[in-house]
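Excluded from the complex is one protein chain; the other protein chains are retained at their positions.
Chain naming follows the written order as A, B and C, and within any one chain the residues start at number 1.
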Amino acid sequence: MKAGIINVTGYAGIELARILHRHPEVEIAGVTGRSQAGERLGDALPHLDRLGLAIEPDLAGSVDVVFSALPQVASAAACVRFAREGVKVVDISADFRLRDPAEYAAWYGAEHPAPDLLETSVYGLTELDRQGVAAARLVANPGCYPTAALLALAPAVRAGLIEERVIVDCKSGVSGAGRGLSLTTHFSEVNENVFAYGVGGHRHLPEITQELRRMRGGYEPSVLFQPHLIPMTRGILDTVYADFAPGAFGSPQAAGQAVAELYRDAYRGEPFVKVVDKPPQTKQTWGNNDCLVYPTVDERTGKLVVFSALDNLVKGAAGQAVQNMNLMFGLPETTGLEQLAVYP
Amino acid sequence: MKAGIINVTGYAGIELARILHRHPEVEIAGVTGRSQAGERLGDALPHLDRLGLAIEPDLAGSVDVVFSALPQVASAAACVRFAREGVKVVDISADFRLRDPAEYAAWYGAEHPAPDLLETSVYGLTELDRQGVAAARLVANPGCYPTAALLALAPAVRAGLIEERVIVDCKSGVSGAGRGLSLTTHFSEVNENVFAYGVGGHRHLPEITQELRRMRGGYEPSVLFQPHLIPMTRGILDTVYADFAPGAFGSPQAAGQAVAELYRDAYRGEPFVKVVDKPPQTKQTWGNNDCLVYPTVDERTGKLVVFSALDNLVKGAAGQAVQNMNLMFGLPETTGLEQLAVYP
Amino acid sequence: MKAGIINVTGYAGIELARILHRHPEVEIAGVTGRSQAGERLGDALPHLDRLGLAIEPDLAGSVDVVFSALPQVASAAACVRFAREGVKVVDISADFRLRDPAEYAAWYGAEHPAPDLLETSVYGLTELDRQGVAAARLVANPGCYPTAALLALAPAVRAGLIEERVIVDCKSGVSGAGRGLSLTTHFSEVNENVFAYGVGGHRHLPEITQELRRMRGGYEPSVLFQPHLIPMTRGILDTVYADFAPGAFGSPQAAGQAVAELYRDAYRGEPFVKVVDKPPQTKQTWGNNDCLVYPTVDERTGKLVVFSALDNLVKGAAGQAVQNMNLMFGLPETTGLEQLAVYP
Partner (left out) sequence: MKAGIINVTGYAGIELARILHRHPEVEIAGVTGRSQAGERLGDALPHLDRLGLAIEPDLAGSVDVVFSALPQVASAAACVRFAREGVKVVDISADFRLRDPAEYAAWYGAEHPAPDLLETSVYGLTELDRQGVAAARLVANPGCYPTAALLALAPAVRAGLIEERVIVDCKSGVSGAGRGLSLTTHFSEVNENVFAYGVGGHRHLPEITQELRRMRGGYEPSVLFQPHLIPMTRGILDTVYADFAPGAFGSPQAAGQAVAELYRDAYRGEPFVKVVDKPPQTKQTWGNNDCLVYPTVDERTGKLVVFSALDNLVKGAAGQAVQNMNLMFGLPETTGLEQLAVYP
C-alpha cells in the first residue's frame, strides 16, 4: 500500500512519517513540504534520514492513500484533487470536520473550498464511528482537544446521564500550536509559564459541540471549552466538568461506582482507550496512541469530573490518522500503532 | 525591626530570606532549619551567602516578628511559643487558617495544637481583610491556591452576582509541593507531564470555602477545587467558572462590560492586585508580589470565567507574609515588595 | 526466547520493558522490582499495563536471557546466579565493565563480588567489539557517557591520529541519574539550572580510559572527563577535544576533510552510528538507538572536536543491551530496535 504525506515538515507530518515508516503494510511513496521542497528529507529532518526520501513540491507518483498535514484551507485544496481521483484521504486539518459550511466560514474565515465533499466525509474519531470510518473515502481527522474531550464525555452523554452544560478545561503542550514561528511559541516566553488562550471561543469548540450533539438525539450541549498552554512539548490533559441529569443516581457515592462501570463497559476491548482508576498523566501516553480516561464523581458537589490524557501528535493527530487508515483498508486497527509510551 | 525565619531551608523560607534581606525596615536576626542546623546559611544555600548567617536549631535572640515556614502541625507548635510571648507571628503553614478545630482535624489528621489561638488569629489574605491583619498578632498566611481563587471570586461574591456552585481549576508549578523529596516532584517524572492531583478533596478546599462564606452573609458556596501539576517551577494559574445569579444581568454582553468594571472598582488602588484585560501569564508575576485577575463572561454559555495568576512563592507565600507584616507594624504595605517580575 | 528483567522499576528497566515488548523474538517471561514486588506492573507503571505482568521479588520461571538493571554491587550479585547457571546475561550496571578488580574497588568502594566472572565478561560497546559480544555469555553494557565518548573517539584513536590528552565535556539529561530521589534530581532544583558534577573524577572515567587503551597498542590516554547536568529528561551530548599527533595532517583544512572521511569509513554500514555533517541534537535520537557523531577540526586551534549525541536510556542503556542480546543469540542486530526517534 502506497501512502503520500502532504506537508511532512510540520509536526503532524513528521509524526506520520515516523509511524508509517514502521507500518508493515505501508510504503511511504512520497512526501511534500512547502518551504523545503527539493531537499533531501534527511537534511531537513535528520531523524527521518532512514526514509531515504526527498521532499517534493507535490506528490508525483501514484498512491493509495494520502495524509494531509497542511493547515486548514490549504489542506482542503490539496485533498480535493486526490479525493476526486478516488484516492483515499485522511485530512488532519480542520477542513472537513464541520458538517455545516456556514459554521466553517464563521470559524475559519473562509468559504469552504469543497462543500460537496463535506457530505461524504466522515469525522474520524475512530472509537465513536468505526463503521463510518471503515466506509469512508475521505476522513476528517479530529482535533487533538476534541479527541480528548469527546472520549471523556461519550459514555455519559450516550447514556443520557449528564445535563447539557459542560465545561472542558484543557492543558496542552506547545507542539499543538505547530511548527510555525510566533512569540507565543518562542522558548523563553513559554517556558516557566502558563496561560489561557482562545478565551471567548476556540476553533475546536464547534467540532466538540457538533459531535456531542450526534451522540444522543435531543442532546443540545452548551460547552465552555477553555484551552491553556503549558510548558511542555507533547501532551493534552482535558478536565471535563458536568452535572448529572436529575435522578441519574441516588447519591454521589452510588454515582461514582456506576460511572466507573459505565465507562469500563463503554470502552471494553478498545485497543487505545483505557479507563483508568487514578489521575492519568500525559507522560503515560508520550509517543503512543493511547487515550487514558478517568471518570470520577466529586462527592461534595455531585459533579461528574472526567480526566482524559493523550499525546496530541499521536492519538490527537498522526496516530489516529493511521488508525483510521487501517480501518479504511480493512487492516487490523492497531497495525503499526503497537508502540508503548516512551517513559520517562 | 528584628525578624526570625523558622525553617529557612524550605522554599517559602528561602523566599522570605530573599525578600526580607532587601526590606529597609527589617533585620533578619536569625534563621532556623531542621536538617542543616549548625551550617552556615551560605553553605546550605549559596545564593543566601550575603546574609552572613548560620542556621540555628532554634531562634536564639529576641525578635519582633517571627515567620514560620514549617509544615503544618510542626508550625503551630513553633508559633505558639512566640505568640504566647507576645511576639508577632506570621504562619505560612495551614495551621491557623481554618476557624473550626474539627475541620482542621478532619483535613490534617491531627488535633489542633492550640485551638485557643485560633480565636485571635487572622486569615491574612491582605486585600480582603486589611483591618483584621493590621490588628492581628498572629496571622495565618493563606495558601497559594486560595489566594488566587479568592481574589478571583471576591468581587463577584461580595456583589451577590454569582450562584453558589463554583469550579476552580488550578495549574501549579512544582515548587508549591515544597522541597521534600517524592517521586511526584522527581524531575524525570514531572518534566513533560501534566496531571491532576488531590482528586476528591485537596486541603486548600476548606480554606477557600470558609473565606468565600465570610464574603457575603448567606452565601453557602459549593466549591469544586481541582489542582493540576505542570512542569514549571513557579507560578499558579486559577481558572474559575461560575454561573451568574438569576437576573444578575440582562445579557452576557452586558455582563462582560459590567463585570470588568466591577472588578476594576473592587481592586482600584490595590498595589498588588491588577485587573487586566488579556489572559494573564504566570511569567508576568515571576518573583514579584502581584496577582493578575482577568474576569470574563463567556457569551455562549453565559458563565463567569475568571483567570488569576501569581507566583506561588511570593503572593502565594512569602511575599504576602511580608505584606501582612508591613500592615501589622504600620509600615506602608508595599515596603520591600516593589520588585518587578523577572521576565522572561 | 524468554527474557527476564531484573529491576524493571528503574529507568533502564522501564526502557527495557518498552523495547522488549515489541521485540519479535522475545517474550518477557518475568520482571522483578525491589520496592514494589507483588504489585501488578500496570499499577506501578501504567504505561506498561499491556505487558500483563506482575512484579516478582525474584525471577521465578526459567529464562534464556537476563537483563539486570540494578545499581552496581547489587547487580553483580543478581547476575552471578544466572551466569553460573549458564543463562546469558546483559548487565546494565557498572559491575562487569572494569577489567581490574582493584580499580573496581577503588571507584565503587566495594570488593568485586565475582572477580572470576570479570575474566569472561565482555564490554559490550557493540560497534567496537562485535565478535566479543557475539561470543559472550555475560555482557557488561557500557555506561551512557562512555558509549558517546568512545564512539566519538574510536576512529581517531584507532588510526593513531590524536595525542593522548583528551577532554570529554558532557551534558546529560536528568534521567541518567536514575529514579532514586535526591535534591539533585528534585524538579525545582534542576529545572532552569545547569551545573557540573563529578568534578575531580566520575565513575565513568576509568571505563573510558580502559576502552581507549584497548583501541590501539601503546596508546595511554590521559582523559579529563567532565559531566554536567542539564534540565531535560533524556539525552547526552558529548563534546570531545583532542590534539592531532604531530604530522597527522598538513593543515587544519586538510584535516577537516580527512577526518570526515575517516569517520564515514569507520562507521560505514553501521545501523546505529551515524556520521553527520551538522551539530547533532539529542532530540534527533529521542527514544531510538542511534548515536550521531560529528567530527570537526577547529581551524584556528587545529584541534579535533567531535560531538556525539544519543539517548542515554536507549543507546546509552536499554537499547544497546538489546542490540547486544541480538548479537549473543545470532539475531540481526537491529531486531526490535528499528523505531525512529520521537520528534519533537
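Criterion: contacts are C-beta pairs under 8 Å (C-beta built on N, C-alpha and C of every residue); 3 or more make two chains touch, one makes a residue touch a chain.
The structure displayed is predicted, hence computed values, not measured ones.
Only one of the listed residues, C:62, C:120, C:193 or C:334, touches the absent chain: C:193.
Checked against the hidden chain, the listed residues C:126, C:281 or C:339 yield one contact partner: C:281. When you scan C:112, C:204 or C:303 for touch with the missing chain, the hit is C:303. Screening C:25, C:103 or C:169 against the full complex identifies C:169 as the residue touching the chain left out.
Looking at subunit C, the residues touching the absent chain are 165, 167, 169, 171, 173, 188-189, 191-197, 199-201, 205, 222-224, 226, 228, 230-235, 237, 239, 241, 279-283, 286, 296, 298-301, 303, 305, 307, 309, 344. Although one chain is not displayed, subunit A still touches it through residues 11, 173-175, 179, 181-183, 185-192, 231-233.
As for the chain not pictured, it touches subunit B at residues 11, 14, 17-18, 21-22, 45-50, 175, 191-192, 233-234, 274, 276, 278, 280-281, 283-288, 290, 292, 338-344.
The definition used in the following text is that only the chains that are shown with their structure count from here on.
Spacing of subunit A relative to subunit B, judged by their CA centroids, is 38 angstrom. Subunit C has its Cα centroid 46 Å from the Cα centroid of subunit B.
For subunit B, the set of residues that touch two or more other chains comprises 173, 188, 191-192, 231-233.
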